[in-house]
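Just one protein chain is left out here, and the rest sit where they should.
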Amino acid sequence: MNARSSWAILGAAGYAGGELLNLMLNHRRAEVTQVVSSSAAGRVVGEVHPNLRGLCELQFAGELDLDAGEHLDGIFFCGRHGDAMALIPALLERHPDLRVIDLSADFRLQDPGLYPEWYGREHAAPELLASFAYGLPELNREAIRGSGRVANPGCFATAITLALAPLSRAVSPASTVTVTAVTGSSGSGALPSARTHHPTRAATLRAYRPLAHQHTPEILQSLARLSPGGAAPRIAFVPVSGPIVRGIYAVCQAALPDGWDAQRLRSIYKELYADEPFVRLTAIPADLQVVTGSNFCDLYVDAQEGLAVVIAAVDNLVKGAAGQAVQNMNLMMGWDEAEGLRLAGGYP
Amino acid sequence: MNARSSWAILGAAGYAGGELLNLMLNHRRAEVTQVVSSSAAGRVVGEVHPNLRGLCELQFAGELDLDAGEHLDGIFFCGRHGDAMALIPALLERHPDLRVIDLSADFRLQDPGLYPEWYGREHAAPELLASFAYGLPELNREAIRGSGRVANPGCFATAITLALAPLSRAVSPASTVTVTAVTGSSGSGALPSARTHHPTRAATLRAYRPLAHQHTPEILQSLARLSPGGAAPRIAFVPVSGPIVRGIYAVCQAALPDGWDAQRLRSIYKELYADEPFVRLTAIPADLQVVTGSNFCDLYVDAQEGLAVVIAAVDNLVKGAAGQAVQNMNLMMGWDEAEGLRLAGGYP
Amino acid sequence: MNARSSWAILGAAGYAGGELLNLMLNHRRAEVTQVVSSSAAGRVVGEVHPNLRGLCELQFAGELDLDAGEHLDGIFFCGRHGDAMALIPALLERHPDLRVIDLSADFRLQDPGLYPEWYGREHAAPELLASFAYGLPELNREAIRGSGRVANPGCFATAITLALAPLSRAVSPASTVTVTAVTGSSGSGALPSARTHHPTRAATLRAYRPLAHQHTPEILQSLARLSPGGAAPRIAFVPVSGPIVRGIYAVCQAALPDGWDAQRLRSIYKELYADEPFVRLTAIPADLQVVTGSNFCDLYVDAQEGLAVVIAAVDNLVKGAAGQAVQNMNLMMGWDEAEGLRLAGGYP
Partner (left out) sequence: MNARSSWAILGAAGYAGGELLNLMLNHRRAEVTQVVSSSAAGRVVGEVHPNLRGLCELQFAGELDLDAGEHLDGIFFCGRHGDAMALIPALLERHPDLRVIDLSADFRLQDPGLYPEWYGREHAAPELLASFAYGLPELNREAIRGSGRVANPGCFATAITLALAPLSRAVSPASTVTVTAVTGSSGSGALPSARTHHPTRAATLRAYRPLAHQHTPEILQSLARLSPGGAAPRIAFVPVSGPIVRGIYAVCQAALPDGWDAQRLRSIYKELYADEPFVRLTAIPADLQVVTGSNFCDLYVDAQEGLAVVIAAVDNLVKGAAGQAVQNMNLMMGWDEAEGLRLAGGYP
């Protein structure tokens, strides 16, 4: 009998799945007992995630085995957007108590009307949306704790929402917050493409989908919830592909109302994030490298003459995906929130 | 006897000096006949700029030789800020007709009162400021043509001013334009420092001097000149050190007045830059790599629901320094403006 | 009427084709008049090679137009291995005097028996092999000058053969020369693949085909020709994929016979390469960056206590492909060998 809680990873052959498997190896309360991937079925983990050779002896299965599942406490879904909403309802019908942490976008937006616009498809299970808690612990911890189902936030959304949540208390809901955020290539996944071809990615910066990135409604949904009137400032977000593998670096700017200076602005960040285990306020502008490999979100807050600058840095695969998923699991299970996540970033 | 125009480079051991020397090697009308550097005096060019071995046989001198200078048509100053204002007045006293292209910041700002604030020193030769044309050909071509003295723009200022000049015709002077711009490490110069230490620069993004970069007044000066009322929008500029060697990538955002959409915004860019040899409007967001090594400024213009996005990409050492200096020399001398500068960027 | 010699590029949508087109833009004696690519047919050059936007207005055709070809002086073939041997015989049948510079491997090996072993196919036109000169000017200049057909060397073969040609005069034909050579990702071409996926290429080194790379017989063929007895030392070559875009960096080691020291070894390099426009002997170990973007091969030669070290650095797309092709064209046409190729490498 296994004393540790047992979890499965679906879509475990991708980068988020691999990072999650890695983090779970050192978790004291839970372990991964099934890794599922249609493309990698039959292979051992070390062939697909070579960094895990010698550390993990699991073999990929083509399908989740729920009959082995009397001991299965939950699943992480790391597959593609669209697949979660197709698969998860059937799983929950058979096992209504199965805990689900969905790293895809499929259950993040509460309004089903937003999916066709932002993801190009009707939602296949709108009746389940309300049962998913949005998995950004810093803003939604109690709901996560009480829930068996969590929609894990997007990587850009994690960085930008953490940057803007305190700021949105200060700025007018009628104002516009501009965001330019650079992402590493691992965010594009494990499948080679023109976007991630080394010869044309290694020494460039290249914006994409300016003002039209699909994480925008997710950010707005979070900010609106924080607002007494349910209104959020407008977000003008320009994502940029950068010559790095890991990380999100988001520079946010907004006009401040009269009476707000850097000190006052910082005070609301300190207040909101004082006890957060994974948010660090920095005295000098955040340095992306310092968070890569860790579950930290580093935030730098400044203001001059009525203009605010807030900079957020996260590792897209850790705080922006797998690390936050573990943090959510810890909360759902009532464990120490930081279990398995006390990892320093890379430096140098 | 030498049929080509003869120029000297002061501060020729730095990166801008080396790039300038490189560009001048293939110039058909001018050549560099003296390279001056106090630190490299006595060394041959190929020892300091190893890429020029076999292409340039000049030797660094510790001082400019003006007595060899009856044939000297002009000088490029590539030394440090502060040194130009100390050195150039004496040179001009002896040789009032010597053409001067100053790549330092010392003669860029017409208002001497700005130097203490932004550069930490009183201007040593305020009486000369009015004699320098600001060397951004796209906005100031006629003044450059008629002048013997040019203040070559800063690298950030080049990218951002070219991005904003048309936009500033659209937006209200009361509005704020936000700019997040990433720079390569070569912009920090040839001297090793903590900022450019490879282990902590190779995989990071790191903002610095947010809202306080010294190129801001230079941009504002240019925009104000373009405005009928002499007013410019506010610039909220956050510079970011990036994990690239070459290039500036500037993402600019602003609110548009009613009635402005992407098409209308693009039309003013097309109009203003239609005949420019070194400005290219791109149909998809600019790709930094494509301009590195070239004198091009690639501009991408977009707008959605009242928000404008303009992205500029330049090579900081070419269009942002040495290439623009050659372009200015060409204009001053009445030559083909693109002579020596028909260079494609690096791809891949 | 066109005063410049007219050339076509077949397979012009790839990286070597793009670099060749770029180099030819500044050539004073020749120009590219047709760019052929089955995949890019109908597109303009700037869409495929964005660095050439504004510099080249050609449009890709799906096939070579030989009827427009009374003025066509020659072709560069930049397509895939195997396609050249299928296509070129038919072209030469119609136009026996058409000059051909083939950048593929199809006509490099004189012995048709080597193709099945190293390239996995029988040679389709063995009768043509003898009519192709091997296009390494430093070793084969006279043959290239007198030929209408040139097989342009492989990138690894260029670097390693230039490194070893003088050395093979010193070492015993019975000895083994070991070579470890790192290549940039652009050598894998423009098509994304697992080998060039940025997340797993950006910070790694990874050998491939150790002791089995297909450039090995090409190197041996050249060295054997230089030897009085037709024998070459054995080459133990390990290629390594590196986290760079451009360049080949080859470290070669061999045992020296008694009586050979560094000075004596260097003297044969100096002698052999004294007048070469594109070979530079370096006083300190070669620095790859310094040659990227240029047609130079930098060579460092050292020896200690009977062991020789020779290091070669080239840009795989220039001296290792397109630049050498232009050099060969210059030789075939009787022009200045360095025309269009006086380019400094990138620094910084």
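Note that the chains are named A, B and C in the order they appear, and that numbering of residues resets to 1 at the start of each chain.
Just so it is clear, a contact is a pair of C-beta atoms (placed from the backbone, for glycine too) under 8 Å apart; a residue touches a chain by one contact, two chains touch by 3 or more.
It should be emphasised that the depicted structure is a prediction, and the values quoted were computed from it without experimental measurement.
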{"item": "Which residue of C:Ser172, C:Ser267 or C:Gln304 touches the chain not shown here", "value": "C:Gln304"}
{"item": "Selected from C:Thr176, C:Ser193 or C:Ser267 as touching the chain missing from the view", "value": "C:Thr176"}
{"item": "From C:Pro89, C:Gly146 or C:Pro210, residue that would touch the chain that is not displayed", "value": "C:Pro210"}
{"item": "Where the unshown chain meets chain B, residue by residue", "value": "15, 184-186, 188, 190, 192-194, 196-199, 201-203, 243-245"}
{"item": "In chain A, positions touching the absent partner", "value": "15, 18, 22, 25-26, 49-55, 185-186, 190, 203, 245-246, 277, 280, 282, 287, 289-291, 293-294, 296, 342, 344-348"}
{"item": "Chain C, residues in touch with the chain not shown (by the definition above)", "value": "176, 178, 180, 182, 199-200, 203-208, 210-212, 234, 236, 238, 240, 242-247, 249, 251, 253, 255, 285-290, 292, 300, 302, 304, 307, 309, 311, 313, 346-348"}
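In this text, only the chains that are shown with their structure count from here on.
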{"item": "Farthest chain (mean CA position) relative to chain A", "value": "C"}
{"item": "Closest chain to global C-alpha mean, per-chain Cα centroids", "value": "B"}
{"item": "Centre distance in Å when chain A and chain B are each reduced to the mean of their C-alpha atoms", "value": "40"}
{"item": "Computed distance of Cα centres, chain C from chain A, in Å", "value": "46"}
{"item": "Length of the line joining the C-alpha centres of chain B and chain C, rounded to whole Å", "value": "36"}
{"item": "For chain A, residues that touch 2 or more chains besides their own", "value": "199, 203, 243-245"}
